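Single-structure report; data block below.
One protein chain omitted, others in place.
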Amino acid sequence: MSESAVRAEEVAGAVATSILPRKPQRRWTRFILPTYTGAVMVYLVSPILVMILYGFNKTGGLKVSFKWQGFTLAWYRGLFDIPNLTQALKNSLFIATVSTLIATAIGTLVALALVRYRFRGRQVADMIMFMNIAAPEIVLGAALLSFFVTLGLPRGVLTIIIAHVMFNIAYVAVTVRARLSGFDTSLEEAAQDLGADPWTTFWKVTLPLIFPGILAGALLAFALSIDDFVITSFNAGPVSTFPLWVYAAARVGVPPQVFVMGTLIFTFGVSLAAINLLLQRRRVRPALAEASGAADDVS
Amino acid sequence: MEQHLQSDRPGVARHGSRLGKRLAPYLLISPGGLWLGIFFLVPMLAMLSLSLQTGSIDTGFRQTWNFGVYPHAIGEYHKYFLRSLLYGGVASAATLLISYPMSYWIAFHGGRRKTTYLLLLLLPFFVSFVIRTLAWGFILSDEGILFGTLKSWHLLPSSFRVLNTGTAVVSGIAYNFLPFMALPLYVTLEKIDRSVVAAAGDLYASKRETFLRVILPLSVPGIFAGVLLTLVPAVGDYVNASILGGTENHMIGNIIQTEYLYNFNYPLAAALSFVLMAGMVIGILAYARVLGTREIEEYV
Partner (left out) sequence: MNAHDPTQVDPVWLRGMTRRRISRRDLFKYAGTGAGALGLAAFLEACGVSGTQPAAPPSEVGTPAWWAKQKQAGELNFANWGYYIDVKKGRHPSIDRFTQQTGISVKYQEVINDNYEFLSIIRPTLQAGQDTGYDAMVLTTNSPVLDLVIHSFKWAIPLDHSLTPNFNANADSAIKNPPWDPGNKYTMAWQTGLTAIGYNPKLTGREITSVKDLFDPKFAGHVGMMDDPQELGSVGLLAIGVDPAGSTPDDWHQAADFLKKQKDAGIVRSYYGQPYINHLENGDLWISQAWSGDVVQSQKSGYTDLKMVVPDEGGMQWTDNMMIPIHAQHPLDAIKYMDYVYDPYAAALIADFITYVTPVPAARDVIMNQLHDAVAANNPLIFPTPEMKARFKQYYKFKDNAEADEWNSIFNPIAQG
């Protein structure tokens, strides 16, 4: 904050010369800005409402129709009526699960290395992760496809998983690292002083403490994987995932089941995020208690 | 340099050999390093190499150091690069204008409901990007919920249209990337030391002056980060252009995708991707010189 302090001094000097009567402009903060914020929120949420609403539209045909023709649950009942869509969703869930597990494990290790140790190559690792996150998705997808083409590796589920792990490692590492860096090492030290070996310390103290960070990283990885379109489309070959299927179907018109699945994924995701938030609020204290308990155990 | 961070403290990390400690970070980082090395760095080189090859999908491609592909790619497709930059830039500016007042209000006056507002801001991320764009397209439709209604009230001429124009593409990009702008802005504004703001007030700065001379300058890192976060993906995006745009609104991403996946013109596609990448790196560096701060990372 030193920089801001310096600037503030300059500013203070500047404004001190122009002495003006202080008129509280409550109008802005009480009315205009909140209303404006509300309007932006409505703007952000409106396509979601469209999606949810039109999953209930009783269309005569098989495609989403934007002419409201009455309320129906038919698309919820017939959620899995389109085998290819169902398969695409299954593919997405499978790919997201596998790539999340791999990326979370690898990314957590990277985060541990970066936070806990100083070593030659640390900055290179930082830089590579930064590049990975900053590069436009289309370039990541195109580069990976060039590589697979050069190797003569046919595209499919395997190449999609490789791609998803590739773009998720850095996100997981960054997320877990942020959690680790605010982490008090005194508990670990206490555990070790009390005779716990590093392995026990890791499982009983470190892991429970950083678990919320790992979980947040994993959730993020899962969300990014299940929603990825650009990189996947370059490396999918004949395999379809949920976003790829929807994009392709959009050329002819999507069936309402797509909106229903979108609604269900939305509901699930929001619930999960809410639970995660609540857990984080609660976990801080119990985790500390548990950790000190673990330290007691090993003594 | 190579030193266990905690070994400054006596009695800590007394287990394991010195060698083990030295190797530990490398062991920890090697799976991630290998993965990113093989599937991120090497592919970049493979793409560069591919761009200089010649051949066809049937006969194969061989390295001929055909540097001519680059002038060709730029000469033939500069229109698409410029259009992408234009759309991305306008969309990015729009998200800045739209989200600044909101981020400001949440950061300074959000009170206890801050978390709720932020969650609302994140809601779109729980819906698939493609579905969001589709739904946005339906909202923008000529006779749709929005414009259809306005037309039926005669507030708009019946020939009015947005969908399948550049405006639709820009608005789609702006919609999709708005949270990328709003969140870093919020984080920066939230971090501003309130006592500095109060000091300005104590020194008889008007609200307006306080904003223009204290808050706005202090939020520059957030603006910087937000513009990068929206501009980079926006320029490379092709989903908005293909769902919301018309034939005249194709962006460079559309071309790269078509050349790679449909036309199998790998060298051209690789060259275009490389130009896009290089252009962005150079652009970001220049931009960082002009506007950047030392550690943007902290604010993002």
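Labels A and B are assigned to the chains in the order they are written; within every chain, residues are numbered from 1.
Everything that follows uses one rule, which is that contacts are C-beta pairs under 8 Å (C-beta built on N, C-alpha and C of every residue); 3 or more make two chains touch, one makes a residue touch a chain.
Source: prediction; values computed, not measured.
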Residue of A:G217, A:P243 or A:G262 in touch with the missing chain, whole complex considered: A:G217
To test your reading of the contact rule: which positions on chain B touch the chain that is missing from view? 41, 44-46, 48-50, 52-53, 55, 57-63, 112, 114-115, 118-119, 122, 125, 138, 141-144, 148, 159, 161, 163-164, 179-180, 183-184, 187, 191, 225, 228-229, 232-233, 246-250, 261-262, 264, 266, 281, 284-285, 288-289, 292-297, 300
Those residues of chain A which, in the complete complex, touch the missing chain: 59-63, 65-67, 69, 78, 81-84, 123-124, 126-127, 130-131, 133-134, 149-150, 152, 154-155, 171, 174-175, 178-179, 182, 212-213, 216-217, 219-220, 224, 237-238, 240, 248-253, 276-277, 280-281, 284
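The rule is simple: only the chains that are shown with their structure count from here on.
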Averaging only over C-alpha atoms, locate the centres of chain A and chain B and give their separation in whole Å. 15
Considering the complex alone, what residue numbers of chain A touch chain B? 1, 4-5, 7-8, 11-12, 14-16, 18-20, 22-23, 25, 28-29, 33-34, 36-37, 40-41, 43-48, 50-51, 54, 66, 105-107, 109-110, 112-114, 116-122, 125, 128-132, 134-140, 142-147, 149-150, 162-163, 165-166, 169-170, 173, 185, 188-189, 192-193, 197-198, 223, 226-227, 229-230, 233-234, 242-243, 246-247, 250, 254, 258-259, 262, 265-266, 269-270, 273-274, 277
Going by the contact rule at the top, pick out the chain B residues touching chain A in the complex. 1-6, 9, 11-16, 22, 24-26, 28-29, 31-33, 35-37, 39-44, 46-47, 49-50, 98-99, 101-102, 104-106, 108-109, 115, 117, 119-132, 134-136, 138-139, 141, 144-145, 175, 178-179, 192-193, 196, 199-201, 203-207, 209-210, 213-214, 217-218, 228, 232-233, 235-239, 243, 253, 256-257, 260-261, 266, 269-270, 273, 276-277, 280, 284, 297
